[in-house]
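Note that one protein chain is taken out, while the other chains of the complex remain in position.
Labels run A and B following the written order; every chain starts at residue 1.
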Amino acid sequence: MTDATLRTILLVEDEPTDVALMTRAFEKARVMNPVVHLVDGDEVLRYLAGKGEYADRVKYPLPAVILLDLKLPGATGMQILQWMRVQGEIRRIPVVVLTSDESPKTIDAAYDLGANSYLVKPGNPAEVSRMVQTIQQYWIKLNEPPQLVMRAEAE
Amino acid sequence: MPEPSTLTKPSRPSIHREDIFRRLVDSVTDYAIFLLDVNGNIVSWNPGAERLKGYKTDEIIGKHFSIFYTAQDLASDKPTRELKIAAEVGRFEEEGWRLRKDGSSFWAGVVVSRIHDEQGRLIGFGTITRDLTERRHADLRYRLLIESVTDYAIFSMDPRGYITSWNHGAQRIKGYRAEEIIGQNFSRFYTEEDRAAALPQYVLRTAEQTGHFTGEGWRVRKDGSKFWASVVVTPLRDEGGELFGFSKVTRDMTDRKLLLDELQRHSKELELRVQERDQSNAELEAFAYSVSHDLRAPLRAITGFAEALKEECEGQFSNEGREFLAEITGAAERLNGLIQDLLEYGRVGRISMPLASVNLLDAIHEAKRDLGGLPPGLLTIAVPKELRVRAYPQVLKQVISNLLSNAIKFRRENSSPEVSVVAETQGDTVRLNVRDNGIGIAPEHQARIWNVFERLHDREAYAGTGIGLAIVKRAMARMGGTCGVASKPGEGSTFWIELPQANEK
Partner (left out) sequence: MQNESVLLVEDDPSDFRLIQRAFNKLGERFEMFRLTNGDEAIAYLSGDDPYENRGAHPMPSMLLLDLKLPRRSGFEVLEWVRRQSSALSRLPVVVLTSSRHSVDINRAYDLGANSYLVKPATNSQLEDLASQFRNYWMSLNEFPSLAEQPRGMND
């Protein structure tokens, strides 16, 4: 993953209003990177594990960063974090928890399960927009992503 | 002859008839014929029984017939079962091992029938036993058709591994003559280590349980010398499925083993050489890595502080001072580029992954993208879509990128560059030509340009590290390809690379 514009963002969010806000924010920030949007925790596991259609890593590449809501249908955000920890290369992928839960216990638990960062969803669209821009600048342009082999390894 | 004590006398004795039968029985010496009472105790004996089993009449009468059975059979309560079957069904018949008085075993054909009185009550059993050992050997020989075979040692053993037959091949391979080996245990053919590890027993057990044992290993001849054997052991079973021994076929594989050992030695050597090469590659890699890392730190300092100086003190500098500062920054940048190119050059020589089938057009497009935006119309590409070459994908991209970059860079003054990339197939080989309309290269220089740090022009005329073509040359060599140039000063240059064509992915 050398070219920053090719790095994929995996957005895991099932709340339609939040999805709309995020999508708009990505557009405004002129984020050129491919954004994969999933709404179900089990689907996320399948994606990361390369099951089924996701085995095609050219079409469904492993992301350079995952934006992860905690409240999801299927596997929860915490369960996804837990699952990733015991995988092979997958566990290197940075996960930014992006959720409405502000409680210190949840924050602590997320870090304990290996979250790289924790962001609280802001209230208004302007702040969401700023947040998305900062996320893109930091995690896509600045941060060095792990080097992953393109095929899926996870069980 | 003593009267049988437990047999109930028939109500109407027919002594005359009884007498004739007795005489009949007594005259038979080939068969053991004797009577048992309802509990299985022996109540009569005949010369055949004495000859076959070794007991005299007075020492056997009254004893239980189970003394003729092997320990294995006793453990599984075979005698009692046989009587039960005979009593219920009328008759029991089998072939099996029986013991003589001296403890030796023989292969017996046995028939046990029940005897009842006129009221139908069981009053005892009659037994006829025949020694079948010889017949079984004959069967064996017949079955295996091996007597004359000399390439294979074929012999048979009893269930405990004692040899019961021997063929010419066995004599030839193992050195023993039949008469000196029959009756010995086959474990003597195994090495001491194998015997200590209970391998012979394992072989028999495996053969018995799974139907065969196949393996290779060292065996010992009569003279103590070892040979590499390929062996197959199969169990021999009678019609009832009972195990009566094993058959073993051994082949002398020493020659083949020596050949295999030689091959293995060679491949081990090869492995070692590859390991050494990989190790020296790894050392080079580590060296290059630490070089780049350690060189870059002071480089960062130079660049960083030069810039900081510029920011803080620019106002205080003379023009000359500002120029000097720019020189420092420029030099630091070039140093950075040199380090990067040197690293690339080193990396290209150390690739150890396998070659792949690469789509040529894709590689060209990727190289083009790496160069950033090119003005439209500058570059023409004439390469078939499906054309594939055998190469390292990343390296090929780098090569094409370097050639394109040169083609564009060495342009003629006041002339816009035009570059064409054309592919030709000649048999199995693909040649990629990168033609430009630039300044061209004089013939006397066309060899030098491929060397590291070779530049034909000063820095002011054309920027560059002088490593680009050296990387191309090294890369092509690593991929099993070639490269070259055709050029005239003022008329542009055509740089070409050749690679083997590849088939599908």
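Here, contacts are C-beta pairs under 8 Å (C-beta built on N, C-alpha and C of every residue); 3 or more make two chains touch, one makes a residue touch a chain.
It should be emphasised that the depicted structure is a prediction, and the values quoted were computed from it without experimental measurement.
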Residue among B:T214, B:T234, B:N281 or B:N336 touching the omitted chain: B:N336
Contact with the hidden chain (one of B:E93, B:D117, B:E208 or B:E307): B:E307
Absent chain, residues of chain B that touch it: 289, 293, 296-301, 303-305, 307-308, 311, 336
Positions on chain A contacted by the hidden chain, ascending: 78, 82, 89, 91-92, 94, 102, 104-114, 116-120, 131, 134-135, 137-139, 141-147
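We adopt the following convention: only the chains that are shown with their structure count from here on.
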Geometric centre distance via CA averages, chain B-chain A, whole Å: 44
